[in-house]
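This report refers to the structure that appears directly beneath it.
A single protein chain has been omitted from the complex, and every remaining protein chain is retained in its original position.
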Amino acid sequence: MRTYTTAKDLGNLEQAVQEALSIKRNRFAFKHLGENKTCLMVFFNNSLRTRLSTQKAAMNLGMNTIVLDVNQGAWKLETERGVIMDGDKSEHLLEAIPVMGQFCDIIGVRSFARFESKKFDYEETILNQFIKYSGRPVFSMESATVHPLQAFADLITIEEYKKTKRPKVVMTWAPHPKALPQAVPNSFADFMNEADVDFVIAQPKGYELDEKFVRNAKVTYNQDEALEGADFVYAKNWSAYKDPNYGQILSKDMSWTVDTKKMALTNNAYFMHCLPVRRNMIVTDDVIESAQSLVIPEAGNREISAQVVIKRMLESL
Amino acid sequence: MRTYTTAKDLGNLEQAVQEALSIKRNRFAFKHLGENKTCLMVFFNNSLRTRLSTQKAAMNLGMNTIVLDVNQGAWKLETERGVIMDGDKSEHLLEAIPVMGQFCDIIGVRSFARFESKKFDYEETILNQFIKYSGRPVFSMESATVHPLQAFADLITIEEYKKTKRPKVVMTWAPHPKALPQAVPNSFADFMNEADVDFVIAQPKGYELDEKFVRNAKVTYNQDEALEGADFVYAKNWSAYKDPNYGQILSKDMSWTVDTKKMALTNNAYFMHCLPVRRNMIVTDDVIESAQSLVIPEAGNREISAQVVIKRMLESL
Partner (left out) sequence: MRTYTTAKDLGNLEQAVQEALSIKRNRFAFKHLGENKTCLMVFFNNSLRTRLSTQKAAMNLGMNTIVLDVNQGAWKLETERGVIMDGDKSEHLLEAIPVMGQFCDIIGVRSFARFESKKFDYEETILNQFIKYSGRPVFSMESATVHPLQAFADLITIEEYKKTKRPKVVMTWAPHPKALPQAVPNSFADFMNEADVDFVIAQPKGYELDEKFVRNAKVTYNQDEALEGADFVYAKNWSAYKDPNYGQILSKDMSWTVDTKKMALTNNAYFMHCLPVRRNMIVTDDVIESAQSLVIPEAGNREISAQVVIKRMLESL
């Protein structure tokens, strides 16, 4: 595997999940693969789960890891070509990226949507420059429009907890004080569309996601209706995708917060969220602390999803 | 060992010191113990010695290490339950802690007193949430009220340098420009009270420490009297513990600075300090640079104390 940004990159998804579950039972079985290999993790944005889980996954595989916080230990990077660099940016990505590639074997990149230009974000400009110029296999650790390590971990979690062959999975928008990217819902939709689930997206009007990710999912503006009979409730906030409101907050409607009344509409559903989560905005204390909440094992599976991806990249070196 | 916050956690203290001295002679003897194990070090506050010595100790034991600077590479964490999280805190400790626990085997936590609430500090709210929710053995890397890795290193140092079976050890307050927590003097008192030493605390009026730590120590307001015949002088600043002055500076009396005149009162005592130290406030250049100053080997023993603690936690997994 040379890049990891979508469900498709994993090939047969059922097989990838089985590989994940097998790795989960024996995390150190492939430690020889990473010997003398270095995984570089480049963060343009903050991170908790991804930082820890990806390091852990790479170390499980016997790799050395280097964490680079751009803008903290390093410096600001220019991204446009042709600029006379007389400002505060000391280096161009066109040099920085191949240089980073010199000192590692695999690169993970975190680079959030900036909301300055939908085109810049949806072309995955930063991530794609790494893919194009680093000379190394590159995986997204949440980039402008996708978070495929999260979505793969979500799928593994659903596989572990589902009680029926084809569970009903509802991804519902929920309110949040700050404008958030669409990366998590995009990738979750991408994966659910490839998985054997009955997938529904519930959201207020104006929050329609990119068709590229929504594909054949059922979409509704009625959260209650969506939750009926749900086996998994996947809550998430995102900002508007559609023009002219890209990156904007259109609603903070607290009636979309997932509480015990909402959960009572479901088929005793499990509650999922990628974290970090704003309590009592996205979900109430009661629900997230309930026995049906999967947020911690779901986070735990981030180590496993990262390990499958890095393992496959190591195998392709 | 599942938690490490007090001298008592080490069981027989004499035996723990002997284990430390044995490890110091052969630091890599237990490297197999840490294979495929990860030590996570979580810093809510800055650190030099603890950061380096604990990493070194974990690596001596063959562990992988992950350092997490909360508020730098990660984000601000909410600590109160029931809050509608619509402010600048992106995640609740109640999620963040069990998530951290997913990606490691042992956790060290640095979290200083905040001086906003004596109750919040002395209940060790942050550290105890890690103990309660992480699912992992947890050790304090200086928390609100204790610094047991430091105190254990201090005890090891006294053991190495003492010339009599039961040395006189004087912990003396000294002036400092900023209000400091009581963590170091608390833990030093805790350990000295369990050790075979003649323990005296000298401080200006108002600086009385928590009885829980002081126990049967001799306490005096006369520094000169205390220093007479001392074998070890342990200087340290702390802010007031007693209400209504909790966390406040009551004195910057420079006559408490440890200088050569003060040291002349002692039994050619060794000078100790946990570092970092404000020179010419706590202690003069002359004294800290003298042959009797143990500050560097004392710091060096931080690696050893951490290694004993982590080793015992590894053995209990």
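Which chain is which? They are A and B, in the order written, and residues in each are numbered from 1.
One rule holds for everything that comes next: a residue touches a chain if its C-beta (ideal position, glycine included) is under 8 Å from a C-beta of that chain, and two chains touch if they have at least 3 such contacts.
Just so you know, these numbers come straight off a predicted model, no measurement behind them.
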Touch list for chain A against the chain that is not drawn: 36, 38, 40, 64, 66, 68, 72-75, 78, 81-87, 90-92, 94-96, 98-100, 102-104
Footprint left on chain B by the chain that the document does not show: 27-28, 31, 43, 46-49, 51-53, 55-56, 59-60, 67, 69, 72, 177, 275-281, 285, 288-289, 295-296, 299-300, 302-303
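Operating definition for what follows: only the chains that are shown with their structure count from here on.
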Centre-of-Cα separation between chain B and chain A, whole angstrom: 39
